[in-house]
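Encoded as structure tokens, the structure appears first; notes follow it.
One protein chain is absent from this view; the other protein chains keep their places.
Chain naming follows the written order as A and B, and within any one chain the residues start at number 1.
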Amino acid sequence: MGSLKPADGHASETGFFVTQVDWVVNWGRKNSLWPMPLGLSCCGIELMAMIGPKFDIARFGAEAARFSPRQCDLMVVAGTLTWKMAEAARLIYDQMPDPKWVIAMGVCSSSGGMYDSYSVVQGVDMILPVDLYVPGCPPRPDAVIDAILKLQKKIEREKPFQLLLDGDVVGEYDSGTKRFLRAPNHGVPTTGSHEVLPPTKPGRGRS
Amino acid sequence: MSTSSTGGPAAGTTRVQGSGATGARTTRTFEFAPGEVDRDDPLHGELMELNMGPQHPATHGVLRIKVVLDGEHMVEVEPDVGYLHRGKEKTCESLGWRKFFVHTDRLDYLQPLMNNCAYALALEKLAGMQVPERGQTIRVLLMELSRVMAHLIYLGTTSIDLGAVTMFFFTFSERERIYTLLDAYTGHRMNNTYIRIGGVYADVEPAVEREIRAWLDQFPKKIDEFEKMLTGNRIWFDRNRNIGTLTPEMCKAWSLTGPNLRGSGVEWDLRKKQPYSGYEHYDFEIPVGTIGDCYDRYAVRIEEMRQSVRICQQALDRLEKSRGAEFLEQDRRYVLPPKGLVHTSMEELIHQFKIVTDMALPKGEAYHAVESSKGELGFFLASDGTSHPLRCHIRAPGLMNVQAIPAIAEGRLFSDMVSIIGSLDFVMGEVDR
Partner (left out) sequence: MSTLERVVEALAGISHTVQKPRDGAVAIEIEASVVPQALAALRDRAGFDTNVFVTAIDRYPAEPRFTVCYSFLSTAHNDRVRVQARIPGEKPHIATITHLWPGTAYSERECYDMFGIVFDGHTGLKRLLMPQGYDHHPLRKDFPHQGIEPDRLYREWDQRRRDRSPLRSESEA
């Protein structure tokens, strides 16, 4: 059994073992995404159509839609998010265990879309970190399936084990621009009290 | 602590028996009056507050319901709406008459074309316009297809909530077929925005007509299949019969219309009573229920789908006879000229410019209502003679349906809530607007 640390004096930065573990973890993660269908409005109906018989998202391993955020790792924001609903959406996001990804389905959740009005959040990225935006009003189910495939590609490129060795990645929320600079994601949980791993850097997390 | 219900399907008043901490038994009567329940009553069981929603699979959208439970009985029910309030009415005031069409689709997004029609009819009433007969027939066809689509969603989601997951796949495969038909005709699966003031955007191709006819021919068999799975199903029957009973008086007091009113035995259908779009020329029947419980409402909706198929078939017959006729009123004050003419004729270019930039409607007020799948969907328009409305009020049947939840849910078992929400049938896009 090799060392968990990257081999010293090796040509590559990361060792063989770490790469393989990353590959296995990513393989598992990307092929069993459990979506949390945050079906808020019209796009939610297309999301149901995507899960339904014709488009059948089960072909890509993401059909296990769960309405409990504790069981999900992919949040699909399908529909218009209003400021009144934003609190609930953020709570749901916080309750999802890491690693978690977010797809903004439809122009409403991507940018506010056609609702430039007093009650609509102008894009869910004002309150959550978003991985993928799917345009369309509503996007056809094929487009959302494409987004899930792209997300799988994105997950392939992640280095969960490497991040663990290097120390955690914590998101920064810039209240000036009201945007996330980096997603608080993919490694160590940063919010809530559900850490599964001990903090790896002094000064982070509860002592 | 144990509680038991001795109440039948009483109207508005249900009796709940509870055994309190002292062991003495008491019978209390609850009537809908927020804040009436005395929580300090020692004879009462321990009350628990429960929050349902806004993200809950059984609330069909983002409805939130606060429930006070005594054991398993609902003592107080308070719906909290507004989680999808997108400011449509304000949007209408700032966008103007024409551009608001796109927004009407997203009201009740299970039946976009029905909302289009309702808005167009109200605008036409305000403008004093006629619609050519072929345009009306196409509208009727689209409206009835929309009704079937909405009822299919009702069936699918309600049965999934009550445990019949297969029904979801059955109804959605039919819905997919309608989607495909609409895709072929309008170019998009949902949110089509295909109705215009004075008619529809484009004529139906004969090929599409044939496809619709083929689908209509096989659909009644599918309804039989749905019925085979649900109508005599013991679980479905037990979870719907005598649950959420509405009397005709309650319906009128709570402003309920549509299948909810018809389920209570009142023969009230705007398509028959106050016909629009030429519904008086079609031969169809109005199904009514007997006692007005969830099961009756289900039966009414199933029968309405059959009647919709009949209307669609008649509409297709009429379309066949009137092929080639005008489907859009060529009134240059409100209707865009054909694109080809805009490129060649100065006058038509001016018309186009005028309509797109500032289409004013005459001063006055108008209200028009259609029989949507949820009830009376109406638009109340007030114009001050400019291109932007003074007021556009959307009379949403869904809001009234939500409002009636406490009246029929209080005093019942909590598990009945799912049947009640499902059978009242509302869509939050329309409730919150």
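Note that in this section a contact is a pair of C-beta atoms (placed from the backbone, for glycine too) under 8 Å apart; a residue touches a chain by one contact, two chains touch by 3 or more.
Note that the structure is predicted; figures quoted are calculated from it, not measured.
For the chain missing from the display, the contacting residue among B:154, B:194 or B:268 is B:268, taking the whole complex into account.
Across A:42, A:114 or A:127, the single residue that touches the chain missing here is A:127. Residues touching the missing chain, restricted to chain B, are 32-35, 81-82, 85, 87, 89-91, 93-94, 125-126, 128, 252-257, 266, 268, 273-274, 362-369, 376, 378, 380, 382, 390-391, 393, 395, 399-400, 402-404, 407, 432-433 (touch as defined at the top). Taking the whole complex into account, chain A touches the unshown chain at residues 83-84, 86-87, 90, 94, 116-121, 126-127, 170, 178, 190-193, 203-206.
Everything that follows uses one rule, which is that only the chains that are shown with their structure count from here on.
Taken in their complex, chain B has these residues touching chain A: 54-57, 61-62, 82-87, 90-91, 102-103, 105-106, 109-110, 153, 168-169, 172-173, 175-176, 179, 189-191, 428-429. Residues of chain A that touch chain B in their complex: 38-42, 44-46, 48-49, 52-54, 67, 79-80, 82, 84-85, 88-89, 92, 114-115, 117-120, 137-138, 140.
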